[in-house]
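With one protein chain held back, the other chains of the complex are shown just where they sit.
Which chain is which? They are A and B, in the order written, and residues in each are numbered from 1.
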Amino acid sequence: MKITIFNREICVCALLDTNSFMRKKQRRNEEKMKKKTVSMLLTTAILMTSLAGCGGGAQDTAGTPAAETETAQDAGGDTEEPETEAAAQTDSAGPVKISFWNSFTGADGDMLTDLVNRYNEENTDGITVEMDISSDFDSQLSTAFAAGTGPTMILSSSSYRFTYGDYIQDISDVFDKTDLDEADFILSYLDYCSEGDKLYFVPFQIVGYYMYWNKDLFQAAGLDPESPPATWDEWAAYAQKITDESKNVYGSGISYDYAYQIAHIMQRFGGLAVTGENGNWKANFAGNSGYIDFLNMYREMVDNGYNPLEADTDSMASAGQIGMTVGGPWVTAGLDTAGINYGIGLIPTGNAGDMNSVEVLGFSVTTAASDAEKEAAYKFIEWWNTENAQGSSPALEWSVANGFPAYTYSVQEKDEYKASAKLSAMSAANPDAPTDFIVDSSFPGINAVIADVIPEMINAVAFGESSVEEALEKAQTAAEKITANY
Amino acid sequence: MKAIMKYWNKPSRCAYLFLAPSVVLLLLFNVIPLAAAFGLSFFDVPITMNTARFVGLENFTAAFLDERFINSLKVTAVFTLMEVPLQVFGALVVASFLTKNTFRNKLFRAIYFLPVICSATAVGIMWKMILHSNIGFITAVLRSMGLGKINFLNTPGLTIFVVSFISLWRSFGISAIIYVTAIQQVSASLYEAAEMDGAGKVKQFFHITAPSIRPTFWYILMTRFAGALQIFDIIYITTNGGPNYTTESTVTYIYSRAFSSASSMGYASAMSVILFVVIMAVTVFMYRRMNRED
Partner (left out) sequence: MERTISSKMRRKIRQDLYGIPVFLILFVLAMLVIVPVVWMTFSAFKPEKEIISWPPTFFPHILTGENFVDVQKRINILRYMLNSAIYAGGTTLLAVIVNSMAGYAYAFFDFKGKSGLFLLTLATMMVPFQVIMVPLFLVVFKLGMYDSYWGLIIPRVVVAGSIFMMRAAFTGLPKELAEAARIDGLSEFGIFRKIMLPQVKPAIITLTILSINGSWNDLLWPMIVTSRTEMRTLANGLALFIGQNTIEYGAAFAGALISLLPMFLLYIFGQKYFVEGMASSGLKG
């Protein structure tokens, strides 16, 4: 039974057809607004031309497309007709403002701002992208959607489709409507962004986790700084050697409070936590020998003092107090600033074999977008992935500057990309290894597994609340509650 | 016109005029959203609130069976019992030393007020860094003093005290300042008379200050109480509920249920209703006592 809560309109549309109803309403409002803006622009244009006494001056104004000014001049005194004509034109080529929300606080958000500003200056379609970086993305997004408003475009993890699916448009036609080449995109990443034949995101950033090791600490412990551990047995052995209580140095830096890190490692040991298909999901916690090994190893390292019982291990790595750690590409930012002599490699393999676990972030267009806005969003996404005269593209710049592996073959082939030591270390993963992260990539309950099941499990083990087996039994029960929903 | 003025000028009637603006705003921006949020507790609603399924009391029964919720209530109770008495009485004692407007007192007041004007985020990450078990400044100082390595933020059983301390550290100043303003309003002639009778400072405090500032005392007690039972921001930034959920307060848990990507608004609302009932029961009790005293 579905019924209304606050907003009758929203709920009625949930019953009928959310998208079309809402969009129609939105469109109506926008068109009204647009008519207003356009007529205002027209009036200004007419005023300006009549004041200047010649048309040439006005046509130079960058903001208002010349076409409109001309229409206004042709029409003369008649105000009714050019207005509608201009409005019709706006849909295809006129100035469009689109709102673009994301949660890129931090230094990379600064770069994103610069790139968006560049687009606003460069593009000749009269498109303005108004970006808003949110420090509380979920709150902002959910309140906006609940009120039936929202941004045109968002940038988020592809798993957002499981939460905000009703508000995210199918954008499968992006390859038809733009010059983007579908074949250039690495297929497994596109799969992440799709459900059946519907595409919900265009990849933006591939987030994989890697191993970082402190070469100076390796040297001090008498280990070869150029050969990081390749297996987890080696990791544990090295951790013991590197640990130096007197210097406050720990060999291994695995945080009990960092579910993503734990998940990436766990997966190397015992594979995916949830497998199967819709209607028939299976949780794999209880009795998973790989997970048991991992938790035992972690417990042992903590007990022996080779791994700190600390939530914030990243700061310790930046302070040069951690021998080996696992994290996303952003870890390098802290290490670089601190001047740490470190190496990057793939996370050691465990019993589960080769893994290339990643999370895909992508652009999506929301149901709040009109057709014109959707088209503008497409143009922005197209620009992001298009090479300029110098053979560079924002996607390439982003990848190289922030250390995120490419999602297109064309970027992978670029010299700047190949020249980056970080990126080549990250791209060394077996291309055929599964890219799923912790659960099957189409399992809608991924967020609950990462937010609740894994933290509860690792905390129980880290603080000796329960045995490894008990913790996994509990995780199994919790995960089965989630799988039962889908 | 005059007649209308006269009609409304009676104390019992003009009270409504005095209250009108606040009541209208309160209804619109507090009571209506509140009622709506409570209504939600009977539904299964996702974060985007576009669909709702009536589930009756299911959210409530689930809450009472939810270990993390029960645990969060305990954590909140421990936090409140530690923070509130220290804040309410400690600040009063300190304030009684600082009432005179001497330079020394003004300086102390200004210092105590500093944490109040820092943003919660800044305070949070500052303490997180200072108390870091490995590279924290205070940890290192204690270690060099031979006190061993204290893991302030990652020890179940200890961390809740640390969090209470940080919270106290942050809002202690404002309670003290409010007391100071209240004590300053106490008529000076009362103290003069007491001085004439030879009453000492301590006696003056208990016989004049304490009774005179009762309303302010109740205000601080009740607001701190409600505030402590809803503790969120400091915990969210410093420990986010860890280690092993030993600092996960009820609102921290509610927030994670409401706004994490695996959210359930209806369930979060149901937990808020339970919390609300608890706070309200205590408040009504205190309100009765307060009224009797007034």
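Criterion: a contact is a pair of C-beta atoms (placed from the backbone, for glycine too) under 8 Å apart; a residue touches a chain by one contact, two chains touch by 3 or more.
Computed from a predicted model, the values in this text were never measured in an experiment.
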| said: As a test of the contact rule: which chains in view would the missing one touch? | reply: A, B
| Contacting the left-out chain in the complete assembly, out of A:A319, A:A352, A:A433 or A:A451 | A:A319
| remark: Touch rule applied to chain A and the missing chain gives residues 6-7, 99, 101, 103-110, 130-136, 139-140, 142-144, 146-147, 149, 151, 248, 314-315, 318-321, 328, 330, 333-334, 337-339
| For chain B, which residues reach the chain that was dropped from this view? | 5, 8-19, 21-23, 25-26, 28-34, 36-37, 40, 49, 94, 97-98, 101, 106, 108-122, 125-127, 129-130, 134-137, 140, 169, 173-174, 177-178, 180-182, 184-189, 198, 200-201, 212-213, 215-216, 218-219, 222-223, 226, 229-230, 232, 251, 254-255, 258-259, 265, 268-269, 272, 275-276, 279-280, 283-284, 287, 291, 294
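The rule is short, and it goes like this: only the chains that are shown with their structure count from here on.
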| query | So, what's the distance in Å between the C-alpha centres of chain B and chain A? | reply | 37
| field | For the chain B and chain A complex, residues of the former touching the latter | value | 36, 39-40, 43, 45-54, 128-129, 132-135, 151, 153-156, 239-240, 242-245, 256, 259-263
| query | For chain A, which residues are in contact with chain B within the complex? | reply | 1-7, 10-11, 13-14, 18, 136, 138-139, 142, 145-146, 159-160, 162-164, 166-167, 248, 250, 256-257, 308-312, 315-316, 319, 321, 445, 447-448, 451-452, 456, 459-460, 462-463, 465
